[in-house]
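In this view, the complex is presented without one of its protein chains, the others remaining in place.
Per-chain numbering from 1; labels A, B and C assigned in written order.
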């Protein structure tokens, strides 16, 4: 499995027009440039049809935004782990609030990803769900209160108890799983607050993907963790 | 919350014709008779449209087969906890293999049920998913390998490691949650094996609901636990 | 199949607290009283766990808010047509905007309902979807722009072209299916406008179910169609 250095900034491109097709490549290259220039760990998650072109354009970890649980064969339109691997993808988000999964499918997808060496970040909405997600042995859990996603109000500053509660509840039973957080993260101050609360990185989307000046936003975000 | 005495036999009526409408009432009365005659704990889970008539006919705990996560208001066709309570229902199955739920909805439903005093049995398919389900604080978890459901091949005799693995993994982190098992349970020997493996009861359907002689089946099932 | 006299006022109780449990019975009795007193056709759609008690309390048509497509047997938690019939229910809403269904399941449910003699009202969101719904041979189609549902802004006054467009497109290929409309309907004026546009009745919820004075609202609604 790919080694993701911590703390990590994970950028979800969602389906933003500014991060689609060739623009996904340009944005991923910008993330790569900042990652290398400042010695920080950045991963990108472009849309699924854009994965191959982004993988071939950059040398930072490229994640899928989703993966299904099925086996090769009769699963028209599903996103299989094997196919992600064939296209150079090294990990995947699972259960994003815009793409919630059944519990049994989260477990099956994580289990499949583990067997294929794919890094998994399971998104969750609160501390108990985070503990449940951690139970199925993913690489990481990312807690994101859905009401703050895309809001510009950061979870780390407005609802710090969501992060500290998740960290406390998971660490009581699981010392290994990486803990991330997200929702409304847009500045270095947000990142710093998240890390002080025990988060090992952040997951974010709109602040970078929708920005007119994504390089400035990226530089702000990585300020507290640059070397 | 209703006290469910352990070990418990939970009978899921599914949508079997032999357990629908007035026949649901007759079957529930039979379960009540056996429960009282032999001093065993039996709960019944009829179809949702049959709940009210069954509740009004018997004096054993009546469960719903499903409950949704929403709040009162704009949820046409959803099954709300408040409405179950209004109809005298005391608990619910959640996430049955024929009705899988998203992780976030399982947690929201359990949380809602807890606040309403409804007993919850979250169905799962393997030990890691069982631990995940236990994390969201339900009353009980019932592990049921889907491939054995309705098969007549009992989980407790053919895949004992599913039950013992679930018990071991859950008890490592949670001493409280009730642990049940199901799939293919049809005889007292199956029940006895389940209980020896650490299960605190069984969940079953076809062996009783489809039987021509449900009373004989019930008497066989409760043999190892009767007083 | 039950004969539903046209024009019809269909009242969806949704999951409003004011229309749950014994309050569902009280509201249904009020609908019955107004229906009989003024000679108008009113049908009620309470929550599924409340169906049996409402059916046994009133002598107007009682509909389910949803029905699934499966056959009797292994469908834990599903709402089967056979079970609705056993409980005296005479029809069902399908595909409400709060409970959208797959196309193949809408067709299977309608086909099953037709074979059981259950009246079906398939909810839709625009004229082309209404024509598609009409193609699978339901009793009725009810077009409801989702953005107006519960808004208090009536479709018949604010978006009359949705109703007239639906009527025109359906009647070009289907002379039989009943055409209803809904969303924001709350007064007799709204009903009158709907009927002038070619609708054969209305489907509504909050204006009655959430009202402090539901009898007054009902009397207003039926004013243009009373005898």
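Couple of notes before you dig in:
By definition in this document, a residue touches a chain if its C-beta (ideal position, glycine included) is under 8 Å from a C-beta of that chain, and two chains touch if they have at least 3 such contacts.
Owing to the predicted nature of the structure, the values given are computational and were not obtained by experimental measurement.
Shown chains touched by the missing chain in the whole complex: A, C.
The chain that is not drawn here is touched, among residues A:4, A:28, A:60 or A:79, by A:79. Among the residues A:20, A:200 or A:220, only A:20 touches the chain that is left out of the figure. For the chain missing from the display, the contacting residue among A:41, A:65 or A:120 is A:65, taking the whole complex into account.
Chain C meets the missing chain through residues 95, 97, 100-107, 111, 124-126, 128-129, 131-133, 135-137, 173.
Taking the complete complex into account, residues 12, 14-17, 20-22, 47-53, 64-66, 70-80, 82-84, 86-87, 89, 93, 96-99, 149-150, 205 of chain A touch the chain not shown.
In this text, only the chains that are shown with their structure count from here on.
Of all chains shown, the one whose average CA position lies nearest the global CA mean is B.
It takes 180 degrees of rotation, in steps of 5, to superpose the Cα atoms of chain B onto those of chain C. Taking the mean of the C-alpha atoms as each chain's centre, chain B and chain C sit 33 Å apart.
We define each chain's centre as the mean of its Cα atoms; on that basis chain A and chain B are separated by 37 Å. Residues of chain A found to touch two or more other chains are absent.
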